[in-house]
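Please read the structure below before turning to the comments.
One protein chain is absent from this view; the other protein chains keep their places.
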């Protein structure tokens, strides 16, 4: 069974032989897909309140974001990053507890779905306002430099929609000014909610933003796990080695609604026929089969293993109590003495 | 005497022979410098409350911003754009009335110094928050398109410091998405207040931002009036002709404090020795002398004429009454019926 | 036939687009076949080609552009996807739109629609009520319609008014609130509150979704023998002090209910005005009920306790009536 507890030791991924790394990544992708499929069915069954946001089709990019980070590195995932979160070390129960509103989850029912995180374990808890987490990641890296830590990087995710926020711009520029070891992975999944690229930006290629900030820029085909691992792995390595901040722009199609409430009927058929519209998980699996990297039996076991882990995480969360208003500490500041003065 | 009332007819500049255009520009520069020198001495003499912000050293860039705009075009100047404002048609008394707090100025004592404008005459009144006026300019252009106007452009000014605001980024991107005929002229005067370029941005050249927005980008030497006129004139022409939005980045040194309260002691000697640190007005005058474009007598007359206009504008404003609190309409909304309900 | 609060907002926009060519709609996902996160502009892009436009995720720029367009004679309606995201447009709203008329004598007729307020499971960033922040600054009119009729007529008036309007529409009311039909005439003028229910023992002042909690409490108290007058503010700025004072003059008791955070804001403003201007009218200490002073929780159990509700309001009302 794959280790899903927060990893406190160095990931093997960065040093592993390419095909081992590929297979490890594939398993995280499979786990994320299995989990999210299950969350979707719980949502459809009325068992999840609020929204469900999944990363279907974006697992290859996302897993590469989580996989190369080591102890001491900082990760700022966004809404389509289940694969990366898991690879980074987020326990599955964190996800199910948050979605199912268990009092024992990291957000304790106070926040839901994808706004979760464990800042103490270097996984930032995103706010909804897109773009805002880039500068926060920069700040963590600044602090690490102040504290004379060595060998650290930060990785912050964004969608092509979020790249148009002012907050994103300021964060990117600040990263370059401070020359912190930051990797920004931008996934152009061709829509921001229902809005297609032509109403989002008008440059030829979003990677052309890199030069204007003083970042190094790379593009990847988000369908192709090998490509994702190579390029994002390379970017992480370069940032760690002291190169300027790195921007990686991936191209992909979101293979779900914006959230599960959304039928995505605005996605055109033409769009669905584009090469970037393939399912990266299927592509990766096909490659495993074609190259005979593992036998079908093993693949089947992995699948079962993922399902078992997901079932267990859900069962655990479902057994747990919901938060109750009268047991809640209704206080937004931590300083007890001051808290007591705020009614 | 130069026409300083708002020009409602087509400027001659765009069609004039190069050296006539140069001379017209020079005269506006001279007027701006003369005016601002005078404002500075009034400020030093304690006759102006608040701050005085001048465009010393930036007149060549600025004048080119105002000079090619025609009736129906829209201008969003910033704090160092006296030359451009005058060339666009701002009457000198607007300036002196605002600085001297006359009740008859366009801001009627409600706002001061460089935050003035006449939106009805297509000269936007900047707010202090840098970057904010780019999207406003985009909006005016959008409206003109809605109204099926033809042949219009907008020009919005920014400093290299203001380019780092989120607001600027959003405005630029929106301009490109909407494909409005916008020219953005960014003046890198090497400082944002006391902050040198290396703490402002880390890209090699700010013009490299153009491609990331889908703008066309150009650079100019802000000392060289001919270059300013050619490139900004060209950008205005291209925008008017339906090319994508245009970004022009000028290089120059601010030859004053940030405001007149600031002695700019942080400007290094090395900086003052850079080629971009020359005084564009002197360079232009030298060229007039060298090429014998006008005789020394004419130059002297122009100088006297500028001084006379400035003196008159100041004398006018000084004679006028200040606003009085008890005659003021203390109401921030225009709808009378509603205003009466807001105490 | 019946029409919801949300449909009224859509119909008002359809009418505005139909009747006034200066009107256009600008915001994230408002256009295309989609029609907005809440479908408040559903079908409008098709019916009015080129006038219902998707924007990039750039709240500051979309408001900036609306300001520019308004200066040039248009009547833009900006839809924020959620009120909460208007925090990133706040500078343009407060410092640009809000100051413009005062500074230049040229008004800025923009309408910014804010889908406000809490719904179950929406959490800290999709539930906020921001009227108190916008009302604090000068230069803005802040509408908080509580009925289907007002949602309709006030949105039309918002776009008609020459000044910038922040129009706070409540997401909980979108589907929950229905009327038989849309009004064919304008409603009360902007800035006038409405007596939603008459009574003589207690005045409850409320607005937006809290009006309905207030009305429910009035029903409940009626069964206990108390007659509660309920005032619907309709706009929190301007605030109709006169109508409130007249009500308090009748009842002698004031309870003010708002869904936003407890420090400052609309309820504090109402109580301040009433006590400053109508102190002698009060027979008991005026009270208020607000949300709790924490971010708005995601979990329904917590959310239900965070916002004022019929129970917490009724409890407070009973204490007040006993005094």
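Lettered A, B and C in written order, each chain numbered from 1.
The rule is simple: contacts are C-beta pairs under 8 Å (C-beta built on N, C-alpha and C of every residue); 3 or more make two chains touch, one makes a residue touch a chain.
None of these values were measured; they are calculated from a predicted model.
In the entire assembly, the chain absent from the figure touches the shown chains A, B, C.
Of the candidate positions A:110, A:209, A:240 or A:278, contact with the hidden chain is made by A:110. Checked against the hidden chain, the listed residues A:42, A:136 or A:306 yield one contact partner: A:136.
Touch with the chain omitted from the figure is made, among B:66, B:84, B:101 or B:244, by B:101.
When the whole complex is considered, the residue among C:13, C:81, C:190 or C:267 that touches the unshown chain is C:267. For subunit B, the residues in touch with the chain missing from this view are 49-51, 101, 107, 109-113, 115, 127-131, 161-162, 164-167, 192-196, 199-201, 265-266, 322-326, 328, 330-332, 342-343. Touch with the hidden chain on the side of subunit C covers residues 84, 87-88, 90-91, 94-95, 98-99, 102-103, 124-125, 132-133, 135-139, 237, 239, 260-261, 263-269, 271-272, 275-280, 282, 284-288, 292-295. In the full complex, the hidden chain is touched by subunit A at residues 106-108, 110-111, 115, 117-120, 124-125, 127-129, 132-144, 146-147, 166-167, 170-171, 173-174, 177-178, 331-335, 337-338, 341-343.
The criterion applied here is as follows: only the chains that are shown with their structure count from here on.
Across the assembly, the mean Cα position most removed from that of subunit C is the one of B.
In terms of their C-alpha centroids, the spacing between subunit B and subunit C amounts to 40 Å. One simple way to say how far apart two chains are is to compare their mean CA positions; for subunit A and subunit C this gives 36 Å.
Across the assembly, subunit C contributes 55-56, 58-61, 88 as residues in contact with two or more other chains. Contacts with at least two other chains are made by residues 131, 164-167, 199-201 of subunit A.
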